[in-house]
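One structure is given here, and the rest of the page talks about it.
Every protein chain of the complex appears in place save one, which is left out.
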Amino acid sequence: MSTAAVTADVRTGRAKPATMAQALGRALRDSMAEDPTVHVLGEDVGTLGGVFRVTDGLAKEFGDARCTDTPLAEAGILGAAVGMAMYGLRPVVEMQFDAFAYPAFEQLISHVAKMRNRTAGAMPLPITVRVPYGGGIGGVEHHSDSSEAYYMATPGLHVVMPATVEDAYGLLRESIASDDPVVFLEPKRLYWSKADWSPDAPAAVEPIGRAVVRRPGRSATLITYGPSLPVCLEAAEAATAEGWDLEVVDLRSLVPFDDETVAASVRRTGRAVVVHESSGFGGPGGEIAARVTERCFHHLEAPVLRVAGFDIPYPPPMQERHHLPGVDRVLDAVARLQWEAES
Amino acid sequence: MSTAAVTADVRTGRAKPATMAQALGRALRDSMAEDPTVHVLGEDVGTLGGVFRVTDGLAKEFGDARCTDTPLAEAGILGAAVGMAMYGLRPVVEMQFDAFAYPAFEQLISHVAKMRNRTAGAMPLPITVRVPYGGGIGGVEHHSDSSEAYYMATPGLHVVMPATVEDAYGLLRESIASDDPVVFLEPKRLYWSKADWSPDAPAAVEPIGRAVVRRPGRSATLITYGPSLPVCLEAAEAATAEGWDLEVVDLRSLVPFDDETVAASVRRTGRAVVVHESSGFGGPGGEIAARVTERCFHHLEAPVLRVAGFDIPYPPPMQERHHLPGVDRVLDAVARLQWEAES
Amino acid sequence: MTVQELPGAAAYRPTPPPAWKPLTDPAPLLPDPEPFRVLGTDAADGADPELLLRLYAELVRGRRYNAQATALTKQGRLAVYPSSTGQEACEIAAALVLEDRDWLFPSYRDTLAAVARGLDPVEALTLLRGDRHTGYDPREHRIAPLCTPLATQLPHAVGLAHAARLKGDDVVALAMVGDGGTSEGDFHEALNFAAVWRAPVVFLVQNNGFAISVPLAKQTAAPSLAHKAVGYGMPGRLVDGNDAAAMHQVLSEAVARARSGEGPTLVEAVTYRMEAHTNADDATRYRGDSEVEAWRAHDPVRLLERELTGRGLLDEDTIGTVREAAERMAATLREQMNADPVLDPMDLFSHVYEEQTGQLREQAALLRGELDAEHGPHDESGAEGGR
Partner (left out) sequence: MTVQELPGAAAYRPTPPPAWKPLTDPAPLLPDPEPFRVLGTDAADGADPELLLRLYAELVRGRRYNAQATALTKQGRLAVYPSSTGQEACEIAAALVLEDRDWLFPSYRDTLAAVARGLDPVEALTLLRGDRHTGYDPREHRIAPLCTPLATQLPHAVGLAHAARLKGDDVVALAMVGDGGTSEGDFHEALNFAAVWRAPVVFLVQNNGFAISVPLAKQTAAPSLAHKAVGYGMPGRLVDGNDAAAMHQVLSEAVARARSGEGPTLVEAVTYRMEAHTNADDATRYRGDSEVEAWRAHDPVRLLERELTGRGLLDEDTIGTVREAAERMAATLREQMNADPVLDPMDLFSHVYEEQTGQLREQAALLRGELDAEHGPHDESGAEGGR
């Protein structure tokens, strides 16, 4: 089915296969239709509809003052968005790829994250920064970074990562509506993942900050998010053959972090593996493992383990499969959860 | 004693009180004297000698081609340093304050950290990026950030943090000599800390990557670095009154990370607290706690706890003492290490 | 297309590059070679005496404000103060050319512009006193937070002005930056966005000769900073930054231009920082007295005073009245700054997010507990003196 055909179906309202990219586009559209202060800006978001076509049709429907092709300068884009938000608009910025958000780092850290706090609440910045992120799509250098560690370490930012089509729509709508800045990390390799989805009556999803158990289980908990959710679900299916009944928790946001759901799961299962694509060292897994251990120490049969991208610059496309945490690597980690201690 | 007077003593060679800032300056000087490819560049590093006077005298001694006042643009400075290193020089870049390194983030992440790897080892970049960092000096907004979480999460960078006058000299010399890029984090509030120190026969220190036990103890391990080392040593002294004999480990570098020394200590003591000034969430403490737990799980009497800066933007000077981890907060954490379990 | 697919040589007509059409005519964008002046020139004849007197009163007040703020650092009442002594004409003109609905984007040095715009001096100084990052509501005063990371406020001004224009509001943004700040990438990106969007922004560069210790010649090789304008397709204006009348005129014209939809202007004010970078700086390390003295002969307050006196618009009485008003302002400021600000440590957690996250609630409880242990649980607010 061509992209155009799927889109047409999406617009009819019946639950039909839709991709995550389409659900994201629809979220932008619905937010813009509902709230005239929502503005989309970025490189190639207008006429082209974005390199991933997420913003396709927005400039046509809302005009290029609402969906604007900017000059090519990420700090300028985010900096301009700050000023727009100061004046009461609700900018949604697209960074073309993860690594191309780095030029905007100073604006993000020193202004976007801090403005509410430094003005004692007088001037919050309702900015959503959409970042297509992560690997697995055969992208060359600088097109596959996982940068969530930088953002989660920055107080003042929300960090949201959808893993399903429904969440892509629901979390993006909520992020745009939020009066706080959100770094919205879109897993590139799930852009073309599909689900039956009804654009005119999209399923309500849990709010940002709530983790969701995607698969209940009793043997151990896989804690994950974004691009690694499908890997974990597949691993959990495969694990049944070994007699493991794995629970899979989808964090959905790193900030806020849902300690309750995660800790409740690990207390139940007594074992946990954190799975993410970002490098391990200094990555989200350390924080998650530490938090879980602080809260569940006496329930743990084994240390919380981590399966993550290696501590290397993202490799060339032909090597990326060795780097990305896959089903086998997850299962190997589960096997190291000291099961013999049980008997 | 005036700065000039102390410097004079430093230059005589006898062990005399020297500040960390002086030891750092001397390390730069000695590296420049020894190796003509070492170049210092940054804002105000020449004529002024840097806002912390660390580079004082270098332009005079080596000329302003070796110690250069650049235009005011951090990405440009680091980017130029990359080019200089490509041509075989060994640039030492000064970022004036922690938050003012952010404009150079893209250069640091996408080039400095990756160049050796992307050229399969053909073009390593021996760049040292000196960053005065952390709080406690009454600095206004943007002058007190602890940014190590960003750097440690970036494969390809070394991240080094001296906490003593001896290490300031030794680790900076070694960083400059290293063929890999080093982010060298200088704890601002220790710039004026003093030790008896002999500039002409500086004590050899352990190499980068080796953690050092600054105080042996048996009850629990405090794992720390940089600005928090004095706090931990003070806490350990105070703890003797409660009957705790605390071991204090100074990491000295986050990358490479010395798992052996840290794990050996925690295996011995069975309890650990990680102490740092950087925000807790997504900060180094999570990684450290997770690593220690992975390695020492069955030796642990309690979960590894963390005492860190709050998860807030760095507060105004008049409020910073509430934010900074102090002796009491460290001791409170030690008290929560489930001592009753022992009896 | 491979070589093989090229049209035959016969059919081929060489032409100039099809896309070539200059986007704008460069000539009107270039600044005059000499800084524009009014005082001491014939142009002063046409100046409005009332405006000149107003500027004079503000300059004197501004000078006094700078002196008082510097004194407060010595008394430990300000953590740090970057003085705009010598640059008052720029600061005052920037404030005065704006309408109430317009926005000012000051750098960290520009508390005086904010005060001249009507902001309470104490509120303007909380950042530098060290009790609050921003002591006022930016939206109430239409003054962005004093900006420390250099040049980063410039894209904000562009975005705000653009947003106002999109909304159909008649609002101009005036953004201030130093000569050093022009070297930052954000300066470039902001000016480019502004020109492409025709945003109603005025960029005011105070070229005070130094970025801390670094002189202009190490900062740029350009004929002038105003010459950068042509590279963005906006006009560049060069002004004597110590001539308050010239500053007021040039900035007014730039504001009017922005307001009428013609887009942004870059104004370079040639001025001088008479004091050290901040009270913590030692200017003797990088510049000599003779340079400072040369500029003292071109002092903005004196320049205007002389003009007014020469025209018989100012007598000793008026000077006295103006100075008295400035003294009263200084006395009030001194007094207000002598009080310790009352701070609530629990505020650390109040404004990080709209709603506190779980870990912030935990951390707030931890601090609450520590404060209770310190002060006893009866101290409800935990509020305490800031020092």
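The letters A, B and C name the chains in turn, as written, and every chain counts its residues from 1.
As a convention for this text, a contact is a pair of C-beta atoms (placed from the backbone, for glycine too) under 8 Å apart; a residue touches a chain by one contact, two chains touch by 3 or more.
Everything numeric in this text was worked out from a predicted model, so none of it was measured.
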Checklist entry - Can you list the shown chains that the hidden chain touches? => result A, B, C
Checklist outcome for this item: Per the whole complex, from B:T55, B:T70 or B:S265 the residue touching the absent chain is B:T70
Checklist outcome for this item: Considering the complete complex, of C:T134, C:S183 or C:Q249, the missing chain is touched by C:S183
Next on the checklist: So one chain is hidden, and I want to know which residue out of B:D35, B:D179 or B:E237 touches that hidden chain in the complete assembly.
Outcome noted: B:D179
Checklist outcome for this item: Absent-chain interface residues of chain B come out as 39, 65, 70-71, 73, 75-76, 78-89, 91, 103, 106-107, 110-111, 114-124, 155-156, 158, 178-180, 209, 255-260
Checklist entry - If you put the missing chain back, which residues of chain C would it touch? => result 1-4, 6-7, 9, 12-20, 22-26, 29-30, 33-35, 37, 39-40, 60, 63-64, 67, 85, 183-189, 192, 195-196, 198, 209, 216-224, 227-234, 240-242, 263, 270-272, 274-275, 291, 294-299, 301-303, 305-306, 309, 323, 326
Checklist entry - For chain A, which residues lie in contact with the unshown chain of the complex? => result 43-44, 46-49, 51, 69-76, 99-100, 102-103, 138, 140-143, 280-281, 310-313, 315-319, 322-323, 328-329, 332
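The working rule: only the chains that are shown with their structure count from here on.
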Checklist entry - Which chain has its C-alpha centroid at the greatest distance from the C-alpha centroid of chain C? => result A
Item to check | Whole-Å gap separating chain A and chain C, where each centre is the average of the chain's CA atoms | outcome: 39
Checklist outcome for this item: chain A and chain B have mean C-alpha positions lying a whole-number Å distance apart equal to 32
Checklist entry - chain B to chain C: how many Å between their CA centres? => result 35
Item to check | Junction residues of chain B, two or more chains touched | outcome: 75, 99, 102-103, 141-142, 281, 310-313
Item to check | Sequence positions of chain C contacting 2 or more other chains | outcome: 132-133, 149, 185-186, 347, 352, 357, 359
